[in-house]
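My structure is below; once you've seen it, I'll send some questions.
With one protein chain held back, the other chains of the complex are shown just where they sit.
Just so it is clear, A, B and C label the chains in written order, and each chain counts residues from 1 on its own.
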Amino acid sequence: MTDTKRTVKIATIGGGSSYTPELVEGFIKRYDELPVRELWLVDVPEGEEKLKIVGGLAQRMVKAAGLPMEVHLTLDRREALAGADFVTTQFRVGQLDARIKDERIALKHGLIGQETNGAAGMFKALRTIPVIFDIIRDMQELCPDAWLVNFTNPVGIVTEAVLRYTDWDKIIGLCNCPISMRFGIAKWMDVDPDRVRMELSGLNHHFFVTDVFIDGKSCFDEVLERYCELPVEELGTMKNIMAIPWSNRLIRGLHAIPVSYLNYYFSTREELKQLTADYEAHGVRAEVVKQVEAELFDLYKDAELHVKPKQLEERGGAHYSDAACSVIDSIYNDRGDIQYVDVRNRGAVSSLPEESAIECAAVITADGPKPIAIGELPVAINGTIQMIKTFERMVAEAAVTGNKDLVVAALVANKLCDSDAVANEVVDELMEAHKDYLPQFFNADGTPKDEREAKALTSKVCALA
Amino acid sequence: MTDTKRTVKIATIGGGSSYTPELVEGFIKRYDELPVRELWLVDVPEGEEKLKIVGGLAQRMVKAAGLPMEVHLTLDRREALAGADFVTTQFRVGQLDARIKDERIALKHGLIGQETNGAAGMFKALRTIPVIFDIIRDMQELCPDAWLVNFTNPVGIVTEAVLRYTDWDKIIGLCNCPISMRFGIAKWMDVDPDRVRMELSGLNHHFFVTDVFIDGKSCFDEVLERYCELPVEELGTMKNIMAIPWSNRLIRGLHAIPVSYLNYYFSTREELKQLTADYEAHGVRAEVVKQVEAELFDLYKDAELHVKPKQLEERGGAHYSDAACSVIDSIYNDRGDIQYVDVRNRGAVSSLPEESAIECAAVITADGPKPIAIGELPVAINGTIQMIKTFERMVAEAAVTGNKDLVVAALVANKLCDSDAVANEVVDELMEAHKDYLPQFFNADGTPKDEREAKALTSKVCALA
Amino acid sequence: MTDTKRTVKIATIGGGSSYTPELVEGFIKRYDELPVRELWLVDVPEGEEKLKIVGGLAQRMVKAAGLPMEVHLTLDRREALAGADFVTTQFRVGQLDARIKDERIALKHGLIGQETNGAAGMFKALRTIPVIFDIIRDMQELCPDAWLVNFTNPVGIVTEAVLRYTDWDKIIGLCNCPISMRFGIAKWMDVDPDRVRMELSGLNHHFFVTDVFIDGKSCFDEVLERYCELPVEELGTMKNIMAIPWSNRLIRGLHAIPVSYLNYYFSTREELKQLTADYEAHGVRAEVVKQVEAELFDLYKDAELHVKPKQLEERGGAHYSDAACSVIDSIYNDRGDIQYVDVRNRGAVSSLPEESAIECAAVITADGPKPIAIGELPVAINGTIQMIKTFERMVAEAAVTGNKDLVVAALVANKLCDSDAVANEVVDELMEAHKDYLPQFFNADGTPKDEREAKALTSKVCALA
Partner (left out) sequence: MTDTKRTVKIATIGGGSSYTPELVEGFIKRYDELPVRELWLVDVPEGEEKLKIVGGLAQRMVKAAGLPMEVHLTLDRREALAGADFVTTQFRVGQLDARIKDERIALKHGLIGQETNGAAGMFKALRTIPVIFDIIRDMQELCPDAWLVNFTNPVGIVTEAVLRYTDWDKIIGLCNCPISMRFGIAKWMDVDPDRVRMELSGLNHHFFVTDVFIDGKSCFDEVLERYCELPVEELGTMKNIMAIPWSNRLIRGLHAIPVSYLNYYFSTREELKQLTADYEAHGVRAEVVKQVEAELFDLYKDAELHVKPKQLEERGGAHYSDAACSVIDSIYNDRGDIQYVDVRNRGAVSSLPEESAIECAAVITADGPKPIAIGELPVAINGTIQMIKTFERMVAEAAVTGNKDLVVAALVANKLCDSDAVANEVVDELMEAHKDYLPQFFNADGTPKDEREAKALTSKVCALA
């Protein structure tokens, strides 16, 4: 390692997000090892007010920490990207209002409406991918050596689209689910989380823990049995993570622990019932989040506040930003430690395409994450993971080509959708609702694009892929 | 080819089935090319009466045809198998009453109850596989060079179990779906069915047509567009096959034509609604079939009848037995023609395990079917097929080991099941209902077997597989 | 099948070849089934004299047969290609003189010099591929529905280059080795060749017979033991085919029968000794062939001759043209019979890339050959086949890009080359000798091209492949 470390410039797209204080806290506490000299928070005009509020808090936090870190607030993305070492993305195209539409329309038709899955997650991907591609085009010009650390959902589909349809390799997708699993397992086994490592098999929000190592030694059978033996009351925080406990037969039959998001797939009936009840009682999840965010921003405005407020941890998504800081630190310092990331498979999981995105344990080096090989997926989990990968790949292709047929077929192939006819209706309605954010599908004047062009592009894209 | 052909002995297990007349008709009309000198119809004591009725008709049919074919009726399976050249299986463990329970219990819990799919199909597999294994043990001793031609459902799971957990390679699974697809496409394209060949991708009851050749030339895009353009009223017989027409967006997005059984997966909501309505109105499908069969046997009793009655064609399952005769003929005569069968993959579909069963176009030779290579599954259909293959493999493994955890996990992994909790209930109830036919799970006195043995066997079986 | 068959136009590039009479004979004897109304024999100006001689014979043959087949002789390739149904290629870039150089230079440096293998075969590929690509460009414009039936060697590398680096799919490579193997095995087993079918595993000139079927039934162990038991004197024609008999231990250890060309790899020492002795005694093989050809053309000039002369069969390469007629007939008539061809793998051999060329048993249909799946290559033969496939792929890439580094590295990776240093010398010398025919490597004025362009093209081509 060279003696004098180069200082670091970070550009955060969607800097006005409520998560920003966690990110800033992460950089502050790592400053000695990871000298972030410039942090550029970028947002779009619609987010300017939030950017100012959270940016102000960020500046106060840095000042209170007494560090020579400059926090810049800007609406000029290109200025922020120029010469950046790392770019993090946490934006939301169409803000929470778009998510509210996603969830309401899906639920209205009897389908799970959830930010990263099924019909709702699909449309979030369709809105997000064009913007990510724009950012990458800018990065190719303005900071070609930078890493893109993305935690804009649906992370799996976004990463798939970038790896498959651009020549930009330096992307890492991040999620807080693996960290939460690790904390849960640690609590469960009554050990410090630092002593726990996991083998993850699968995709973002759709992985299974297929091995657990305590102090480096595999003890998976004990972990599985502990889960089965613990009374529901004592599952502790695991209960929060897995809203509906898995049956012992399912866990033993899978010989794997599903990430909590798989509740939507394995307890669809119960989840749908609950989401529908909530929706009717007090609005969809996005509406709740909107209220929470408003409260957070009220806190952030307080000129006396100069630390990350505790309430942020309850927002959901805790550890997200810390995961980003941690990956950036390991790349910068070539740590070679193991973290859980979304990256190109490169053969680590032989059941999935080498060029696809997977979520896995990887060694984080200055050359990026290097996934640890795990070979073939166990039979019991292969079907579910393949189904999601088909969904991810079709949505990514549709996002790039504007092929609406793929949108419908992807949704019908997903276990969350129980009707071709309903899929057609939901897709039509969501297209109409989001037309301003779907340039692949609509002209500037709001008329649908000529579908023949989308199909021609699809066949070209298929040939490449 | 040798000049004087050896004559042929056929043993048909489940010979008392209502399908037997079609089989006999098939052998009669091929007699010049395929000289079946002995046809042994075998059944269990519970089926003796039906065996006598349908066996009597078979004997009258042969006599009317003036052929030197002996039709033997017997309850002694070993006598029938001794020296057989081909063994066909069309039995039903527990008769239609077992199927009635499968369908009623599944529907009662809000799950699709269908003979070859989901919870109901799974239990049919669990009952059938032990009997198939018994037959194979007898064949190894009594007719080691014979081919086993199986059309006992669920054909996909039965074939998988045999290929994976026995060392018997000479098994062919058969189904009438491919033939029906071919007739449908021919009607649609207004050509003679003989001019139509298909590329099938997938599994029994879960395949997609991924290419169509008329006079040997690929014309798949025209076929797809023809489907999309035809008014529903003019889809003609296709309507009967695909009870619910696929949406044009689905068909174009998949770029493949799903077999009609996939309606259960892609129109689950509508299918479930209809099955439930039928169940409440006039009983499950198995109850309808029971009535139809009773009527058929009344016809068969008629001593004046000496041809296959037309009513059999309306029974559902037409062409099943003819497919069997056709495969037997091509093996016997080393025809090298292309038929659609369930056989070991052997790399034909590179996305599926080489040792697994697939349904595909294969060249039928004296050495058995040789699948034509099609390479990787298209993305759009891969997820669905992999999900089913996971289901098939887990059910096959459970059927061999008696591991109940696998039964639950397999069901939860299936797109037809929307609840882990419900899966546990349904499995418990079906286990109890069928305990007499599930020797892997229950002792002779009806008490459940020790689960530790099942798990020990599972880990051993996994090591082999 | 339509009632009135469309008549057929054939264009034969390299029509002045001594093989042409076999081709013409093949079309004459199949005329009823395959109505070739126009046969266009094309050649380059240097071949005009031979074209006239052999073309004259062809015209006399057709006339004698009393068929309405027009035989056109032309130097205008585009005229010949316009509207062709099938294009066959049997040209030799640089004529036999180029082959003489290939063989002499290789042998001079102590390397096997053989037309389709090692250093000599490599340079034949480098000369041939640019011309084949030119032909394909013309075909795309002038006869886009035609099939290209190539038997210009090295067929394996030419087919690989076309499948990998053009978007032309309708190519079939042909060789007479499989037919010779079949005749040999038939003689050996004392049965009619028509009763013999084979499973081939591998590549053009580098395959192994891994199963043999007589009357459709596998009898491979008997065939292997028959080979081992027969005294060398009684191996009969097999001796001609396999100049050096394989040891019994090798055959049993491989559990496969290598094509005779593998003698160069498995008996390199003896082959090299013999080729060197021949070279010193009476010139390389190409010089012998040149003499034989001169004698053949003397025969062809005889205005009284109107059949294929027997001497052609002794030329080596017998059955080559008949194989072409046979494939063309099966495509035209959608026969669905099994022939042995070079085509895209498409997953038939799972150990080789899906998009690569393989030599295999395939069903020949109006949509082209459909390879029969054989799964993974047996361990014992996998190493040799993979080594050759690496060689083929590198040479194909070098032929397209003009990257000389790949030429050297390909040769060093080949088992026939025992020295990096020698490989460099041989490549330099062959480049110089053939510069007129290597536009990828040399400018029109004979100066070497800028290597940076070749490397830039290589990285682009790699990205595509």
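Here is the rule we go by: contacts are C-beta pairs under 8 Å (C-beta built on N, C-alpha and C of every residue); 3 or more make two chains touch, one makes a residue touch a chain.
Nothing here was measured: the structure is a model prediction, and the numbers come from that model.
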item	value
Among the chains presented, those that the missing one touches	A, C
Sole residue of A:350, A:443 or A:459 that reaches the chain not shown, by the stated touch rule	A:350
Residue among A:363, A:431 or A:457 touching the omitted chain	A:363
Touch criterion as defined above, residue of C:140, C:247 or C:443 at the omitted chain	C:247
Of C:122, C:388 or C:438, the residue in touch with the unshown chain	C:388
Residue numbers in subunit A that touch the chain omitted from display	1-2, 195, 197, 213, 215-218, 334, 336-338, 345-350, 354, 363, 365-367, 370-376
Touch list for subunit C against the chain that is not drawn	110, 244, 246-250, 252-254, 266-270, 272, 379-384, 386-391, 393-394, 397, 403-410, 412-413, 415, 418-424, 427
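Here, only the chains that are shown with their structure count from here on.
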item	value
Mean-CA-position distance for subunit C and subunit A (Å)	53
Whole-Å separation of chain centres (CA-atom averages), subunit A against subunit B	43
Residues within subunit A bordering two or more other chains	none
